[in-house]
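Apart from one protein chain that is not included, each protein chain of the complex appears where it belongs.
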Amino acid sequence: MNQETLYIAPEELLVKMKQLKEVEKMDYLRSLTGMDWGTPEENDTQETMRGLGVVYHLESTSTGKRICVKTSTLDREHPHLPSVCHLWKGAELPEREVYDFFGIIFTDHPDMRRLFLREDWVGFPLRKDNNPEKENPLRMTNEETIDTTHIYKVKEDGSLSCTDRKLFENEEYVINIGPQHPATHGVLRFRASLVGEEINKIDVHCGYIHRGIEKMNESLTYPQTLALTDRLDYLSAMQSRPELCMCIEQALGVEVSDRVKVIRTIMDELQRIDSHILFFACLCQDMGATTAFLYGFRDREKILDILEETCGGRLIINYNTIGGVQADLHPNFVKRVKELIPYLRKNIQEYHDIFTGNVIAQTRLKGTGVLSREDAIAFGATGGTGRASGWACDVRKRLPYAAYDRVDFKEIVYTEGDCFARYMVRLDEIEQSLRIIEQLIDNIPEGSIQEKMKPIIRLPEGSWYTAVESSRGEFGVYLESRGDKSPYRLHYRSTGLPLVAVVDHLTRGAKIADLIAIGGTLDYIVPDIDR
Amino acid sequence: MFDFSIVTNWIHEWLLSLMPEGWAIFVECVAVGIGIILLYALLAIILIYMERKVCAAFQCRLGPTRVGPWGSIQVICDVLKMLTKEIFTPKGVDKKLYNLAPYMILLASFLTFACLPISKGLEVLDFNVGIFFLLAASSIGVVGILLAGWSSNNKFSIIGAMRSGAQIISYELSAGMAILTMVVLAGTMQISDMVSGQSNGWLIFTGHIPALIAFVIYLIAGNAECNRGPFDLPEAESELTAGYHTEYSGMGFGFFYLAEYLNLFIVAAIAATVFLGGWMPLHIPGLDGFNTVMDYIPGFVWYFGKAFFVVFLMMWMRWSFPRLRIDQILALEWKYLVPISMVNLLLMAIIVTLGWHF
Partner (left out) sequence: MELSTPSPWGRLGWGPMYKTNMNNNNYFGTLFSGLCSLGTGLKTTMKEFFTKKITEQYPENRKELQMFDRFRGALTMPHNEANEHRCIACGLCQNACPNGTIRVVSEMVETEDGKKKKQLVRYEYNLGSCMFCQLCTNACPHDAIAFSNEFENAVFDRNKLILTLNKPGSVPSPNPSTRAGSKMSEKNK
């Protein structure tokens, strides 16, 4: 998975990036990571990266070529880089995140505000020379909502000019949907400007459950960082934790046994079914079909029981370790999974009866919130959302990991891009996941469940980016190590952030009720966005 | 069939022997008023309990089980809790209207409730345009909802109130039309006459096809008029948190809640009166033995039995379907229900003129 890495100086970033986008057809921005490589030191070689910068991971959806681009600026007082969000729309929120954490100003960015932290936060916490606790005591005041945002431009002489832009005019009818709102699936806040029932514009506020996991990771050992991955996207815990394990294993050059690979695949799929059932349940709840909601929860319980029996946890599963898994499969595991498969098949038919076929559900979902394939790619909206728009973006097919190269399953792709397509992708994927489990459950190879690891794990110097298909899209880990026992930088590509970014795009002109349907079918999870 | 007018007349005579007529009527009014309020509260408690149990059964759950046998005292505890809660008035509300709104809604449902013929001789309000009065009284409720939404000084509330206004006023049309269809068949607007006219067969049977269509339309429109799912978008919790009653707490909210369930009962009871024969037992022409047995069951048992059956139907609908969107609600009304009920009314008129009914 090692890929070509390019260093581009900030001055020529825009030109080169444009070339990559238009000539090399690098239309998908997989990940955008802010970095603080520190100040130059004497024994630096030509290759040593220094300064504040950004790492871009790009991929071409037509040729499958991947490239990693790094850029950095040595100015720590007023660091600025050109924004790439007019090339990839999905860069808008990650660039705000980088501004928030590193203080890098992106010039020509339409909306240069903090993303996660409070407006009155002092300093940029992920800079290596910043101590966030020093200047930021627990503030007992409410955060004021500010209606203006800034656009920075580079002047002729190289200095920055700042213009203000108003987000909402005074006469606009702005309502807050969230942070305490049943339909935002967690503490996410939309400020929606309404014209009657129709939505004119939406401004997303994130950060209500921001725990600074990426900052915490920099002071934790590698085994300790694992414990936090279950707390990102809690419905993809079985995918994000092995993903970090795989990234570390790759860096260490450790190959896990076949048994572990198969176990990880089965667990991954069980988690996916669990997540998709919850998706169904919550969508139904949001759309007022409370009964279907409970049917979903009834069936999810069975999966959680299976997970709990083997892993000891239901939500915070805590199963994968570096080089293996925590415990071997429970003796009942195979039997229970085999009972689960026909049970789920029967009950998914019930879901179709009560909700899929329902005329009210169909008229509400079909044709609303249409996301075109181009937009899905530009925003980087992966997972079921991307596949509903006709973009075959499944990492399990693109870059097979664990045991996915030896199982036969269909990548579900719809072309409509509307809410109903997004809904159907998920329900069809449950069936595909069941197929994968069926193929593996009878031939779990024997082997060790844990490779021998050193008591203190140190990674060699270098940087790695790996990705898996989590329940709601490409979950990536960017890991940079300086040879210590804790990572120099550990960045997660949030699956939900691009999905939240498309909300404004999809809800223009839609009704309030459509916002609920669109949000429900995009299927984002807030702890994974805020990290 | 026992006629309650014997009892009421006896009480009237007895009171007359004690006091002048004006006073006697006054005392009777007070007694009847208290009776209605008590029955109202009792029914609300039963309905809320029923809703929780029925909805739980549809959802593979048990519902309340803890307080009292099978959780039967749960609702009473909830009422007590609601009574003792702080009544909170948010900043910036229009106090007068804000406090008035719950009573407007209660008033509407009380007035409608008084029209219901619970048993033979137990009609409180019974006059020659009874149905007309009933339709008029039930439509006062929307004023309360609009006032609540407007006076709360909350953006969610006002959206909920506006949705509700559009919805209830629209659906009143088809509900009224469905009832009018049955009025055409019954040939009277007086509720007691309408019920006694059904002694040889309930109107839903005698009116066959158009009566059945009217019944379905009435159920749909009735559901929409009580703001219940799938038409609960004035208070759609996943969109508007609680819609028009977001800013009410304690008993203010309690009144809305009470009225919601009583409106459900009223809609069901009207359906029972107009379509299913009110307190009239099930009579099958020709089977005299069967009819006599049926007559032994008291009228109010029949009445409540039928009403609760319709309530169950409406709960079944509520807990099966997702919520509609505002434009779909209006499309359903104006594109489907109104034209169909108009044609249905015409059909019924033709059938009655030609005498094709039973």
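Should a chain be cited, it is by its letter among A and B, assigned in written order, with residues numbered from 1 in that chain.
In the analysis below, a residue touches a chain if its C-beta (ideal position, glycine included) is under 8 Å from a C-beta of that chain, and two chains touch if they have at least 3 such contacts.
What you are looking at is a predicted structure, and each value in this text was computed from that prediction instead of being measured.
Summary of contacts with the chain left out: across A:61, A:291 or A:521, the touching residue is A:291.
In the complete complex, the residue from A:146, A:195, A:227 or A:392 that touches the missing chain is A:227.
Per the touch definition above, the residue from A:60, A:136, A:176 or A:363 contacting the chain not shown is A:363. Touch with the chain that is not drawn comes from one residue among B:125, B:143, B:212 or B:317, which is B:317. Interface with the hidden chain, as seen from chain A, comprises residues 220, 223-224, 226-228, 291, 295, 298, 301, 305, 308-313, 316, 318, 321, 326-327, 330, 349-350, 352-360, 362-363, 366-368, 414-416, 418, 420, 424, 450. Hidden from this view is one chain, which touches chain B at 56-62, 65, 316-317, 319-321, 336.
What we mean here is this: only the chains that are shown with their structure count from here on.
Residues of chain A touching chain B in their complex: 173, 175, 181-183, 194, 197, 284-292, 294-295, 298, 354-355, 358, 360-361, 363-364, 511-516. Partner chain A is touched in their complex by these residues of chain B: 55, 58-61, 155-156, 159, 163, 229-230, 232-233, 236-241, 319-328.
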